[in-house]
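Omission of a single protein chain aside, the complex is shown with its protein chains in their original locations.
So, chain A:
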């Protein structure tokens, strides 16, 4: 893509160049075990997540230090969300949801560092997260409630002749869940980064460069908002799906 844009419009880079997966060492082909820029930033996100909670709460202080109070803030926020949405019996699954939230939040925010790679803008990463939630929740629902779980698709308070139609729609919407969950996250992050890069190409033109730089700052601010909201949305939808699995009766 880079050569294409250079020959066409004299652009220095293409807005989608930032999503190219490159090996960290050398220029060889990318195999499944090759350390690439994606795995680097995924590893940084995992380390940051671990560091926040392991190093942050190391002191077990009654009066929390700064890092510990950030960790406690996240903990309290997600704990309340799980309790509100799933009820008391959903609290058992709180560690999974907490891990998802903090990992997505860190991947999103680390991607805002210039020259970094955003792992959550890659559909392969978010598909694993989304289908992980979907499979976990489906198995949990079937194990906990058995055949009663299928009552999720059979609206017993709808008129009888409408129930088969509603059941078909419910089944389709159930199986679209992981797709929309993963595409929403990847699409939002990727679109935001493309917009940033497009404005960065405008900044190269002398006439409009002050306006473009103001635009970049404004959109960067918007992206900070979007990163947080997308992590929140992913988490709360996971909670809603978990609630459906635990209490399938409408």
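Structure notes:
One rule holds in what follows: a residue touches a chain if its C-beta (ideal position, glycine included) is under 8 Å from a C-beta of that chain, and two chains touch if they have at least 3 such contacts; residues count from 1.
Simple rule for what comes next: contacts and distances are computed from a predicted model.
Hidden chain, UniProt protein name from the list "ABC transporter permease", "ATP synthase subunit c", "Carrier domain-containing protein" or "Spore germination protein KA": "ATP synthase subunit c". Which of A:85, A:122 or A:216 touches the hidden chain is settled by the complete complex: it is A:85.
Of the options A:23, A:132 or A:187, the residue whose C-beta touches the omitted chain is A:187.
Screening A:112, A:213 or A:236 against the full complex identifies A:236 as the residue touching the chain left out. Residues 16, 81, 84-85, 180, 183-184, 187-188, 191, 229, 232-233, 236-237, 240 are the ones on chain A that touch the missing chain.
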